[in-house]
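Other chains of the complex are left out, but the ones given are in their true place.
Should a chain be cited, it is by its letter among A and B, assigned in written order, with residues numbered from 1 in that chain.
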Amino acid sequence: MKTSARNHFAGEVSGIKSGAVNDEVTLKVGDATLVAIVTQDSTKALGLATGSKAFALIKASSVIVMVDADPAKISARNVLTGTVKAVKAGAVNTEVTITAGKLEIAAIITNESATRLGLAAGKPASAVVKASSVIIAVD
Amino acid sequence: MKTSARNHFAGEVSGIKSGAVNDEVTLKVGDATLVAIVTQDSTKALGLATGSKAFALIKASSVIVMVDADPAKISARNVLTGTVKAVKAGAVNTEVTITAGKLEIAAIITNESATRLGLAAGKPASAVVKASSVIIAVD
C-alpha cells in the first residue's frame, strides 16, 4: 500500500480513548507521540489496541508551520518542533520540510506565509497537525 | 449554491450514528458508500434522516491517492478505487483525477508524491478521504 501522503510514520499504539462516534488514538513514534481522531468503526476494523503496530499518515497540506510554537497554547495535538530542512516555492504554494528529531515532515503552505515567517533552511520551526487530520494505517 | 469543492456527489442518507458532539452520516452514492463526520447541530439543522437526499462535498486537497490501497488497513472511511484519468503537474502540486465506477474524484497532491507513486493515466489508484473531511449539503 503506497500513498500520496507525504508523511508516513511507523509507531505503536500507546492509548485509545473511546467516544460514541470517534476514538482518540495515541501513537508512539520514536521519541514523539502522535494523536489521531478516527471513527470507532475504524478502530475496530483495524483491530487497534494498546501495543498494536500502526502508521500515522499525514497529508502535507494538513500541516501548519509555526515559529516559536508553544504546544500549551494551541488546540492542535501534534506539534513537532525542529529545524527547516528545505523550502521550495511554487507560484502560489511552498513546500517546507522540517526535521524534528528522527522525523521529517513535509508541509504545503502559501508563499505568503513562507515569506511572512521568514522560513529558510536551518531556521527553527514546528510542524503542527490537528488530530482529526491524521489517518491510521496498519500493515 | 455553487462550490469550489471539486468533488460533489449526490446520494441518499443510509445511516446516522449519533454521538454527544459529532454524528457519523453514511451516504449511498450510486454503488459507493461515503461516510461523513459532521456536528450533531448540523445533522439537526439540515434535517438529515435515513432516506434524505444529500450531497457529499470533498475538497481536492483533502484527498489522498493510494496505490494498492487496502481499506481494511486504513482508518480513513472513504476509499474509492479505480483508474487514474489525468495527471496535471504544477510547480509544487499535482492534480490527479481518478475514475472509480461512476464517480470521478479530483485530488491535489505534491509533485514528489505523484512521481513516487508513478501515477499516469490508465494506472489503477484509489482516492482516500477521512470522514471528517466530508461536508454534507442538501438542496
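Heads up, the rule we're going with is that contacts are C-beta pairs under 8 Å (C-beta built on N, C-alpha and C of every residue); 3 or more make two chains touch, one makes a residue touch a chain.
On a predicted model such as this, the values are computed, not experimentally measured, just so you know.
**Q** All chains share one sequence here; work out the copy total for the full complex from the 2 shown.
**A** Copy number for the complete assembly, per this file: 3.
Keep this in mind: only the chains that are shown with their structure count from here on.
**Q** Centroid from C-alpha atoms only, then distance chain A to chain B, rounded to Å. What do you get?
**A** About 20 Å separates the centre of chain A from that of chain B.
**Q** In the complex of these two chains, what residues of chain B are touching chain A?
**A** 17-20, 22-24, 35, 37, 61-62, 64-70, 72-77, 90-93, 96, 107-110, 112-114, 116-117, 128, 130-132
**Q** For chain A, which residues are in contact with chain B within the complex?
**A** 1-6, 19-22, 25, 36-39, 41-43, 45-46, 57, 59-61, 88-91, 93-95, 106, 108, 132-133, 135-139
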